[in-house]
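A single protein chain has been removed from this complex, and every other one stays in its place.
Naming follows writing order (A and B), and every chain is counted from residue 1.
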Amino acid sequence: MLKLEAVDVAYGHIKALVGVSLEVREGELVALLGANGAGKSTALMTISGIVRPREGTVVYNGTDLAKASPFDIVGLGVIQCPEGRRIFGGLTVLENLRMGAVRRADSSGVRRDLDFVFSLFPVLGQRRHQTGATLSGGEQQMLAIARALMGAPSLLLLDEPSLGLAPIVVQAIFRVIRELHRRGVTILLVEQNVRQALAVADRGYVLAAGRVILAGSGGELRSAPELEQAYLSTAPEAGR
Amino acid sequence: MSALELLLQQLINAVSIGSLYALMAIGLAMVFGILRLINFAHGDLIMVGSYVALLLQVLGLPFPVAAVAGVAASTLAGLAMERVAYRPLRGAHEIAMLLTSFSVTIFLENLAIILFRPTSRPFPAPAVLRSVITMGQLRVAGLDLIAIAVTAVLLAALTLFVRRTNIGIAMRAASQDLLAARLMGINVNRVIATAFAIGSFLAGVVGLLWSARVGKVDPLMGFNPVLKAFVASVIGGLGSLPGAVLGAYVLGGLEILLQGLLPSALTPYRDALVFAILIALLLFRPNGILGSTEKEKI
Partner (left out) sequence: MQPESPRGGSPSLPSRLAGPAVSLALLAIILAIASFFAGDYLQRILIIIGINTILVVSLNLSNGFTGVFSLGHVGFMAIGAYTAAVLTLPVSLKVVNLPSLPPWLQQLALPFLPATLIAGLLAMLVAFLVGLSLMRLKGAYISVATLGFLVIVQVILVNWDQVTRGARTFAGVPPHSTLWNVWLWAVVAVYIVWRLGASAFGRDMRAARDNEVAALSLGISVLRSRLLAFCLSAFLTGVAGSLWAHFITSFSPKSFYFAQAFNIITMLVIGGLGSVSGSVIGVFFITVLSELLRNAERGFDLGVFRLPPIYGASQILMAVLFVLVIVFRPAGLLGGRELDVRSVLRRLGSPRRGKGAA
């Protein structure tokens, strides 16, 4: 479905991604792991069209995403739930969700999905007229995921959904992620919480300093000794 | 005139002028909220609409036609401004955009000077806008009542727009988090163009009312109103639409209050005092009355 090949991304002189190749097949849940600053968020921003690659290709079901605008990319069904949630604090829960569905034309489908997200996250249903800023961190994360789901994604990009959340809330979030996976939603999950991520993932990649240093199935990665190294090492960073 | 009548008279004055400032300030706030751009050239949109309305009347067309054309001209000018001057600068530094808006102002003002000469010209307004209604000792300008009524209608329409329509909600979303808005597939170009269109439309309306009020038009007529609109926006909290409206009425009230309270020797200094009060206000509420008092989170 999604294929990145030898992608290079740089911010000015700083190289964020170097020769990154990865693949997400339909129905899979693929984890993208790595320490802070390894380039995981950059990868997602590149897929979403916010950042342009200098080299390499980003192809989704045959369409070259590197030439497409973020507007078009969402239209293709690639929807990101960004790092730090980034919900619209001044808008109500309902308005946030409405914005998630803003590109869709099928109002009955939108209504169905609204019921669906409220069944996934009952607390959002209770707070539907509250503004986003009044929600707790965990509720905001749920809103962010729900908002992304409202776009009827065929590929869901999740950026660090567990960041800054209490363990019990993280569990609840990952239960939802597991449920989505069960329903067949294709997911690319960026996470620092290795344990939880590998518990749900079919396959995974590990980034360090902008490069893919490890790839394999969930089980292979779990037992790989290099995994720990990738997080703790002070390996020379690419072009920084 | 009894004290009550005096108070009522001044109140109507204040609300009338506040209404004009409010319509201006909303346009500024909309654009600032999304783009972080302080559009000084917004004032010149008043001028554009007024001159078009003037020209058409000089050519013999009736006021209603000229008025519609004037407002349309302002709206188009605003959209052109966005497309030509501001879109290429998307994402540039705040100061760069501010300076560009300066340039657009200079450009438009000098263009008007070249086309229409720097002197002012009288603005023909229909009888209804020049009428005066007397109730006992009270003398109320028809223009004031119309300005207040028009503003009330427009504000109501705008509120419905930003609350109920998708694009209105998208505008609010974009002004809160532009990146997230893009990630949701909101068509940011269209949202920004809409913000400019609405703001420019309102500026066009203000142009007609303002020209009718002072009776003339001149190429630099937009400078003072846009400055006042800024003050209003800043008082209420830059970027906030309710703040812009609140700030505008506070400013209108402040102006009328000072006008009444100042000894006659000092009334010419009224504008200076208004700005001085603004600067003092910013000392205590750096983000405006409705702006957040939160310190920057690290």
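Keep this in mind: contacts are C-beta pairs under 8 Å (C-beta built on N, C-alpha and C of every residue); 3 or more make two chains touch, one makes a residue touch a chain.
Only a predicted model underlies this, so the values are computations on that prediction, with no experimental measurement involved.
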{"item": "Chain not shown, its touching partners among those shown", "value": "B"}
{"item": "Candidates B:Pro64, B:Pro88 or B:Gly136 - the one touching the absent chain", "value": "B:Pro88"}
{"item": "Sole contact to the chain not displayed, among B:Leu8, B:Leu61, B:Leu79 or B:Ile113", "value": "B:Ile113"}
{"item": "Candidate in contact with the missing chain, chosen from B:Ala157, B:Leu257 or B:Ala272", "value": "B:Ala272"}
{"item": "Interface residues of subunit B (partner: the chain not displayed)", "value": "32, 36, 38, 85, 88-89, 92-96, 98-100, 102-104, 106-107, 110-111, 113-114, 223, 227, 230-231, 234, 238, 268-269, 271-272, 275-276, 278-280, 282-283, 286-287, 296, 298"}
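By our rule, only the chains that are shown with their structure count from here on.
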{"item": "Intercentroid distance (Cα basis), subunit B paired with subunit A, Å", "value": "42"}
{"item": "Residues of subunit A touching subunit B in the complex", "value": "48, 50, 70-71, 73-75, 79-80, 82, 86-91, 95, 98-100, 102-103, 147, 151"}
{"item": "List of subunit B residues in touch with subunit A within their complex", "value": "166, 169-170, 172-173, 176-177, 179-188"}
